[in-house]
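One protein chain is absent from this view; the other protein chains keep their places.
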Amino acid sequence: MSFNVIGKTVMRSLFGKPATAMYPVVLNEFYPNTRGRIELNVEDCIFCGMCSRRCPCGAIEVNRQEKKWEIDRTRCIVCDFCVHVCPKTCLTSERQYTAPMSDKSTRFTTIFGETGNKDA
Amino acid sequence: MAELQTFVPVTPSEIIQSAEQYAKESYRLIQMHCSATKNNEMFVIYTFEKENLQMVNLKMDVNVGDTISSISGVFFGAFLYENEIHDLYGVNYSGMAVDFQGTFYETAVKHAFAPTVKAETKE
Partner (left out) sequence: MAERTIIPFGPQHPVLPEPLHLDLIMEDEKVVGAVPSIGFVHRGLEKLVEKRDFHEMMYVIERICGICSFIHSQGYCQTIESLMNIQVPDRTRYLRTIWGELSRIHSHMLWLGLMADAFGFESLFMHCWRVREKILDIFEETTGGRVIFSVCKVGGVWKDIDNDTLKRIVNVLKVAEAETKELAGVFFKDYSVQKRTKGVGVLTYKEAFDIGAAGPTLRGSGVPQDMRTLGYAAYGELDFAPVTEKDGDCFARTNVRMREVLQSYDLIYQAVAKIPDGEIDVKVKGFPTGEFVSRLEQPRGQVVYYAKGNGTKYLDRFRVRTPTFANLAPLLKMLPGCDLADVPILALTIDPCISCTER
(Lines give C-alpha, C1' and ligand atoms only; values in the text may rest on other atoms or scores of the structure.)
Protein backbone atom coordinates (compact mmCIF):
# COMPACT_ATOMS: atom_id res chain seq x y z
CA MET A 1 0.00 0.00 0.00
CA SER A 2 1.80 3.15 -1.09
CA PHE A 3 1.04 6.82 -0.87
CA ASN A 4 1.50 9.45 -3.58
CA VAL A 5 2.48 6.98 -6.29
CA ILE A 6 1.39 9.57 -8.85
CA GLY A 7 3.87 12.14 -7.54
CA LYS A 8 6.50 11.44 -10.18
CA THR A 9 4.04 11.82 -13.08
CA VAL A 10 2.61 15.02 -11.65
CA MET A 11 6.04 16.57 -11.18
CA ARG A 12 6.99 15.72 -14.73
CA SER A 13 3.88 17.35 -16.20
CA LEU A 14 4.22 20.34 -13.90
CA PHE A 15 7.66 21.18 -15.25
CA GLY A 16 7.20 19.89 -18.79
CA LYS A 17 5.52 21.21 -21.93
CA PRO A 18 1.74 21.62 -21.66
CA ALA A 19 -0.38 19.06 -23.49
CA THR A 20 -2.86 21.64 -24.75
CA ALA A 21 -2.45 24.32 -27.40
CA MET A 22 -3.42 27.99 -26.87
CA TYR A 23 -6.32 28.04 -29.30
CA PRO A 24 -7.31 30.48 -30.96
CA VAL A 25 -3.83 31.99 -30.96
CA VAL A 26 -2.32 28.66 -32.08
CA LEU A 27 -4.46 26.92 -34.69
CA ASN A 28 -4.67 23.15 -35.04
CA GLU A 29 -3.01 21.45 -38.00
CA PHE A 30 -5.26 18.81 -39.50
CA TYR A 31 -3.95 15.68 -41.17
CA PRO A 32 -4.20 15.00 -44.93
CA ASN A 33 -6.82 12.33 -44.29
CA THR A 34 -9.08 14.48 -42.11
CA ARG A 35 -12.69 14.51 -43.25
CA GLY A 36 -13.83 18.08 -42.76
CA ARG A 37 -16.14 19.15 -45.55
CA ILE A 38 -17.31 17.84 -48.93
CA GLU A 39 -16.29 19.86 -52.01
CA LEU A 40 -17.15 19.37 -55.67
CA ASN A 41 -14.98 19.82 -58.73
CA VAL A 42 -17.74 20.95 -61.07
CA GLU A 43 -15.81 20.63 -64.36
CA ASP A 44 -15.78 16.82 -64.12
CA CYS A 45 -19.29 16.41 -62.75
CA ILE A 46 -21.86 14.75 -65.04
CA PHE A 47 -24.83 15.31 -62.68
CA CYS A 48 -25.70 11.61 -62.63
CA GLY A 49 -27.20 11.86 -59.14
CA MET A 50 -25.35 8.84 -57.73
CA CYS A 51 -24.10 10.79 -54.70
CA SER A 52 -27.60 11.99 -53.97
CA ARG A 53 -29.09 8.48 -54.06
CA ARG A 54 -26.42 6.90 -51.87
CA CYS A 55 -26.15 9.61 -49.21
CA PRO A 56 -27.31 8.08 -45.89
CA CYS A 57 -28.64 11.43 -44.67
CA GLY A 58 -30.20 12.84 -47.82
CA ALA A 59 -27.93 15.88 -47.70
CA ILE A 60 -27.17 16.17 -51.44
CA GLU A 61 -29.62 17.19 -54.13
CA VAL A 62 -28.76 16.98 -57.82
CA ASN A 63 -30.82 18.38 -60.66
CA ARG A 64 -29.72 17.19 -64.10
CA GLN A 65 -31.75 19.61 -66.20
CA GLU A 66 -30.65 22.72 -64.36
CA LYS A 67 -27.13 21.33 -63.76
CA LYS A 68 -27.46 22.10 -60.09
CA TRP A 69 -25.61 20.37 -57.24
CA GLU A 70 -26.62 21.34 -53.73
CA ILE A 71 -25.48 20.12 -50.33
CA ASP A 72 -27.05 20.85 -46.95
CA ARG A 73 -24.06 21.39 -44.68
CA THR A 74 -26.04 20.82 -41.49
CA ARG A 75 -27.19 17.38 -42.63
CA CYS A 76 -23.90 16.13 -43.99
CA ILE A 77 -22.03 13.84 -41.57
CA VAL A 78 -18.87 13.74 -43.74
CA CYS A 79 -18.94 9.97 -43.97
CA ASP A 80 -17.25 10.08 -47.40
CA PHE A 81 -19.66 7.62 -49.01
CA CYS A 82 -20.41 10.07 -51.86
CA VAL A 83 -16.66 10.50 -52.43
CA HIS A 84 -16.25 6.74 -52.81
CA VAL A 85 -19.24 6.08 -55.11
CA CYS A 86 -18.81 9.01 -57.50
CA PRO A 87 -18.08 7.47 -60.94
CA LYS A 88 -16.00 10.47 -62.04
CA THR A 89 -14.23 11.00 -58.66
CA CYS A 90 -15.03 14.69 -58.68
CA LEU A 91 -15.94 14.90 -54.99
CA THR A 92 -13.28 15.34 -52.33
CA SER A 93 -13.27 15.87 -48.59
CA GLU A 94 -11.29 18.91 -47.55
CA ARG A 95 -9.46 19.28 -44.27
CA GLN A 96 -11.16 22.38 -42.98
CA TYR A 97 -14.42 21.92 -41.08
CA THR A 98 -17.57 23.88 -41.97
CA ALA A 99 -17.54 27.22 -40.16
CA PRO A 100 -20.19 27.61 -37.45
CA MET A 101 -23.30 29.53 -38.49
CA SER A 102 -25.63 31.52 -36.31
CA ASP A 103 -28.85 30.58 -38.09
CA LYS A 104 -29.85 27.96 -40.61
CA SER A 105 -30.35 30.24 -43.60
CA THR A 106 -26.78 29.77 -44.94
CA ARG A 107 -26.72 26.01 -44.70
CA PHE A 108 -26.95 25.22 -48.42
CA THR A 109 -23.98 25.30 -50.77
CA THR A 110 -25.22 25.39 -54.36
CA ILE A 111 -22.96 24.89 -57.37
CA PHE A 112 -24.10 25.25 -60.98
CA GLY A 113 -22.39 23.61 -63.91
CA GLU A 114 -21.73 25.52 -67.10
CA THR A 115 -23.65 24.78 -70.26
CA GLY A 116 -21.38 23.12 -72.80
CA ASN A 117 -20.14 20.75 -70.06
CA LYS A 118 -18.85 17.35 -71.18
CA ASP A 119 -21.70 14.87 -70.69
CA ALA A 120 -21.02 11.15 -70.45
CA MET B 1 -15.63 -16.99 -38.20
CA ALA B 2 -17.86 -19.72 -39.55
CA GLU B 3 -19.65 -21.42 -36.70
CA LEU B 4 -22.44 -23.84 -37.32
CA GLN B 5 -25.68 -21.96 -36.80
CA THR B 6 -28.48 -24.07 -35.34
CA PHE B 7 -31.99 -22.61 -34.99
CA VAL B 8 -34.10 -25.08 -33.02
CA PRO B 9 -37.86 -24.44 -33.32
CA VAL B 10 -39.80 -24.27 -30.05
CA THR B 11 -43.43 -23.54 -29.10
CA PRO B 12 -44.63 -21.20 -26.34
CA SER B 13 -45.86 -24.09 -24.20
CA GLU B 14 -42.50 -25.83 -24.04
CA ILE B 15 -40.25 -22.81 -23.57
CA ILE B 16 -40.00 -23.07 -19.78
CA GLN B 17 -39.05 -26.74 -19.94
CA SER B 18 -36.42 -26.03 -22.60
CA ALA B 19 -35.01 -23.19 -20.51
CA GLU B 20 -34.79 -25.40 -17.42
CA GLN B 21 -33.14 -28.13 -19.47
CA TYR B 22 -30.51 -25.74 -20.77
CA ALA B 23 -29.92 -24.32 -17.29
CA LYS B 24 -29.25 -27.85 -16.02
CA GLU B 25 -26.65 -28.34 -18.75
CA SER B 26 -24.98 -25.09 -17.52
CA TYR B 27 -25.95 -22.91 -20.43
CA ARG B 28 -26.73 -19.27 -19.78
CA LEU B 29 -29.04 -16.88 -21.63
CA ILE B 30 -27.20 -14.27 -23.64
CA GLN B 31 -29.91 -12.67 -25.69
CA MET B 32 -33.57 -12.65 -26.68
CA HIS B 33 -35.06 -10.59 -29.42
CA CYS B 34 -38.05 -10.35 -31.70
CA SER B 35 -38.03 -9.94 -35.47
CA ALA B 36 -40.79 -9.05 -37.87
CA THR B 37 -40.56 -9.77 -41.57
CA LYS B 38 -42.33 -8.01 -44.43
CA ASN B 39 -45.00 -10.73 -44.68
CA ASN B 40 -46.05 -9.91 -41.09
CA GLU B 41 -44.46 -13.01 -39.62
CA MET B 42 -42.95 -12.51 -36.18
CA PHE B 43 -40.63 -14.74 -34.24
CA VAL B 44 -38.63 -14.54 -31.04
CA ILE B 45 -35.09 -15.91 -30.89
CA TYR B 46 -33.48 -17.08 -27.63
CA THR B 47 -29.71 -17.61 -27.61
CA PHE B 48 -27.97 -19.76 -25.00
CA GLU B 49 -24.27 -20.16 -24.49
CA LYS B 50 -21.96 -22.46 -22.54
CA GLU B 51 -18.71 -21.51 -20.87
CA ASN B 52 -16.70 -23.05 -23.71
CA LEU B 53 -18.50 -20.65 -26.11
CA GLN B 54 -20.78 -23.29 -27.65
CA MET B 55 -23.98 -21.55 -28.76
CA VAL B 56 -27.53 -22.69 -29.52
CA ASN B 57 -30.49 -20.63 -30.80
CA LEU B 58 -34.19 -21.32 -30.25
CA LYS B 59 -36.81 -19.87 -32.57
CA MET B 60 -40.44 -19.34 -31.56
CA ASP B 61 -43.23 -18.03 -33.82
CA VAL B 62 -45.44 -15.40 -32.17
CA ASN B 63 -48.11 -12.84 -33.05
CA VAL B 64 -48.91 -9.40 -31.70
CA GLY B 65 -50.96 -9.77 -28.53
CA ASP B 66 -49.86 -13.32 -27.62
CA THR B 67 -49.12 -14.03 -23.97
CA ILE B 68 -46.00 -16.10 -23.37
CA SER B 69 -44.67 -17.33 -20.02
CA SER B 70 -41.53 -15.60 -18.89
CA ILE B 71 -38.31 -17.49 -18.23
CA SER B 72 -37.04 -14.97 -15.68
CA GLY B 73 -37.70 -17.56 -12.98
CA VAL B 74 -34.95 -19.66 -14.52
CA PHE B 75 -32.71 -16.92 -15.91
CA PHE B 76 -33.01 -13.74 -13.87
CA GLY B 77 -31.59 -11.44 -16.54
CA ALA B 78 -34.39 -12.30 -18.99
CA PHE B 79 -36.79 -9.69 -17.64
CA LEU B 80 -34.93 -6.85 -19.40
CA TYR B 81 -35.21 -8.52 -22.80
CA GLU B 82 -38.86 -9.40 -22.24
CA ASN B 83 -39.80 -5.85 -21.28
CA GLU B 84 -38.07 -4.59 -24.41
CA ILE B 85 -39.93 -7.05 -26.65
CA HIS B 86 -43.21 -6.08 -25.02
CA ASP B 87 -42.62 -2.35 -25.46
CA LEU B 88 -41.44 -2.49 -29.04
CA TYR B 89 -43.42 -5.38 -30.51
CA GLY B 90 -46.55 -5.77 -28.41
CA VAL B 91 -45.96 -9.39 -27.33
CA ASN B 92 -47.09 -9.91 -23.71
CA TYR B 93 -45.15 -11.87 -21.12
CA SER B 94 -46.69 -13.22 -17.92
CA GLY B 95 -44.71 -13.59 -14.74
CA MET B 96 -41.70 -11.35 -15.38
CA ALA B 97 -39.35 -10.86 -12.45
CA VAL B 98 -39.66 -7.05 -12.73
CA ASP B 99 -42.61 -5.85 -14.81
CA PHE B 100 -42.31 -2.30 -16.08
CA GLN B 101 -45.83 -2.44 -17.57
CA GLY B 102 -44.99 -0.64 -20.76
CA THR B 103 -42.79 2.11 -19.34
CA PHE B 104 -39.41 0.55 -20.14
CA TYR B 105 -38.99 2.53 -23.36
CA GLU B 106 -41.62 5.25 -23.44
CA THR B 107 -41.95 5.86 -27.16
CA ALA B 108 -44.40 8.30 -28.73
CA VAL B 109 -45.91 5.50 -30.86
CA LYS B 110 -46.73 2.41 -28.79
CA HIS B 111 -45.30 -0.90 -30.04
CA ALA B 112 -43.45 0.96 -32.76
CA PHE B 113 -41.69 -1.97 -34.40
CA ALA B 114 -44.71 -4.25 -34.71
CA PRO B 115 -45.75 -4.90 -38.32
CA THR B 116 -49.33 -3.73 -37.82
CA VAL B 117 -48.29 -0.20 -36.88
CA LYS B 118 -48.03 2.21 -39.78
CA ALA B 119 -44.99 4.35 -39.04
CA GLU B 120 -44.81 7.87 -40.40
CA THR B 121 -42.07 7.99 -42.97
CA LYS B 122 -39.44 10.58 -42.26
CA GLU B 123 -36.09 10.78 -44.00
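Just a few scattered comments:
A and B label the chains in the order they appear, each numbered from 1.
Definition applied: contacts are C-beta pairs under 8 Å (C-beta built on N, C-alpha and C of every residue); 3 or more make two chains touch, one makes a residue touch a chain.
Predicted model, so just to flag it, every value in this text is computed and none were measured.
Only one residue from A:S13, A:N41, A:N63 or A:Q96 touches the chain missing from this view: A:S13.
Mapped onto chain A, the footprint of the missing chain covers residues 1-6, 8-10, 13, 19, 30-31, 33-35, 54, 56, 77-81, 84, 93.
One chain is missing from the display, and on chain B it is touched by residues 1-3, 5, 7, 28-31, 33, 35-38, 45, 47, 51, 53, 55, 57, 75-77, 80-81, 98, 104-107, 112-113, 119, 121.
By definition in this document, only the chains that are shown with their structure count from here on.
In this assembly, the C-alpha centroid of chain A lies 41 Å from the C-alpha centroid of chain B.
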